[in-house]
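Structure in structure tokens, see below.
Missing here: one protein chain of the complex. Every other protein chain is in place.
Here is subunit A:
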Amino acid sequence: MKILVAIKRVIDANVKVRVKPDSSGVETANVKMSMNPFCEIAVEEAVRLKEKGIASEVVAVSIGNQQCQETLRTALALGADKAILVKTDDALEPLAVAKTLKKVVEQEGPEMVLLGKQSIDGDNNQTGQMLGALLGWGQGTFASEVEVEDGKTKVTREIDGGLQTIELKLPAVVTTDLRLNEPRFASLPNIMKAKRKPLDEIALADLGVDTANRTETISVENPPERSEGIKVESVAELVEKLKNEAKVI
């Protein structure tokens, strides 16, 4: 079976994000960008399914600007067979991303689409579920284990109370959680090999999807700051403060 993996290029998880002084957004100039960590987990899972002989082909897709090529090359170096860049300079909202991915699914015909559960910039946690609904497919979100057998997939999901296991008919959408796997690092030979793997480009406009934004960002501001606390010297002092000053115990 063919697997499509959707990957997003985001500000690296280790960067301390700064709000712009004019409150229009966050600073992105000269900031390190990387593959969204949940998408790395998605690529890893797809590649493992291929290594197990379950997947026949892994196609990585990203919707974004020219720089997303770099992120797609990383996916190729990690083991994806082919990459597709749907090119646009606009930052799309999850609904628009889902509609665009639906078009790509119709062209590529995968039996499974793997996505991250959440992009760490917008923290939306929407795209996979939206894609599932638009395609009329089942979904296994927040996956910590994925098994594929007899045209079905069994997905263990991280939920608020613990773990839930469901069985999905294929084709299906699966979104990854942190415990699904530990992504490998790309080896130098694989990085070299990735340069020769196919990376197709499609202009977003050519897909004929309505990707107009539905929301406006009025402002982006710093969160309220916590006033500075104190260091206590001992457990006894801590207990005294919690009792008499903070009055929480």
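List of remarks:
Simple rule for what comes next: a residue touches a chain if its C-beta (ideal position, glycine included) is under 8 Å from a C-beta of that chain, and two chains touch if they have at least 3 such contacts; residues count from 1.
Here is the rule we go by: contacts and distances are computed from a predicted model.
With the options "FAD-binding protein", "NADH-quinone oxidoreductase subunit F", "Ubiquinol-cytochrome c reductase iron-sulfur subunit" or "TRAP transporter large permease" in hand, the undepicted chain maps to the protein name "FAD-binding protein" (source: UniProt). Residue in contact with the omitted chain (choice from A:64, A:79, A:110 or A:132): A:132. Taking the complete complex into account, A:140 is the one of A:64, A:79 or A:140 that touches the chain left out.
Where subunit A meets the chain that is not shown, the touching residues are 11, 13, 16-19, 26, 38, 93-96, 98, 117-118, 120-134, 136-142, 144, 154, 157-169, 172, 177-179, 213-223, 226, 229-232, 234-236, 238-239, 241-242, 246, 248-249.
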